[in-house]
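Apart from one protein chain that is not included, each protein chain of the complex appears where it belongs.
This part shows chain A:
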Amino acid sequence: MDYFLIIDFVQSLLDGLLFGTTYALIGIGFTLIFGVMRKLNLAYGAAALAGTYIGVAATFAFDAPPPVVFLLSALGSGAIGIVVYYCCFRFTPTHYPMASLLASVGMLLFIDEVVIHASHGMPLPYPSVFREATIELGDIWVRGDLLFVFFICVVAMAVLFWLLYRTPLGLATRAVSQQPRAAALCGIDPTRVNLLTFGLAGILGGIAGAMTAAAVGVLSPIIAMGLTVKGLIAVVIGGLGSIPGAIIGGLLVGAAENVFLMLRGVTERDIYVMLLLFLFLTLRPGGLFGSTAGRD
């Protein structure tokens, strides 16, 4: 095979894996919420993007430096996550799964409209860091901005793992996602845990949104669709409910989309990513790490 083709391939794979950590974060968010509530929050990607817009609003308001923009994006998204919880999940009847699912679809469109209205549908510049920096490994270039994205996402995952596996908050979350009834009888308020999970997932989504925009240097309403769809594909591949699954799924989606981008071009890229989704749904519907164990 042609040497340059191999270099191009490895380069695409590397870029895709680095950027795939944002999809992994979105996938983790879907999985966390599904874990405690056994419900899909389809407004999640849109809420993450709306949070990112809150961050960018700060650049207009007081010329905020990039770290502040990133932080506000994450916190804004967490706050919107809590709003979504109250609007679509807290008060919808538990025994009609369609109610909250459709409420979250409505919320997805609602948030999308609000964002388009507020931004006049125009892309906005988003602060990007280490744009010019690259590390050269022979003929492979590691982009500084993508490395930054990767680093931030991995730190976010590490903090999440610490929360989940080392603190009472994470313990309560894991208890509720395994046995909500027994958890309530251990004195845990499931509503409180659900609320905190939406906030936490929202923050992760905001980080993913901020890093997506930082990698491109531009914030645009169409990013919401990408976050939602790629995040969902990541969890389908990894197995809904599994955090390691969401991480592997996110990296796979990132890598696949970049390799298809190189091989087939930008307009065909997502077609193949979708085919990957159908392949998994048919051959391994539970995902790579999907558990078959149910709960009641």
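To be clear about the criterion, a contact is a pair of C-beta atoms (placed from the backbone, for glycine too) under 8 Å apart; a residue touches a chain by one contact, two chains touch by 3 or more; residues count from 1.
Here is the rule we use: contacts and distances are computed from a predicted model.
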{"item": "Among \"ABC transporter\", \"Heptaprenyl diphosphate synthase\", \"Na(+)-translocating NADH-quinone reductase subunit B\" or \"Putrescine-binding periplasmic protein\", UniProt-listed name of the chain not shown", "value": "\"ABC transporter\""}
{"item": "Residue of A:Ala182, A:Ile222 or A:Met274 touching the missing chain in the full complex", "value": "A:Ala182"}
{"item": "Given A:Leu169, A:Val216 or A:Leu263, the one touching the chain that is not displayed", "value": "A:Leu169"}
{"item": "Residues of chain A (touch criterion as defined above) contacting the omitted chain", "value": "166-169, 171-172, 174-175, 178-179, 181-190, 196, 293"}
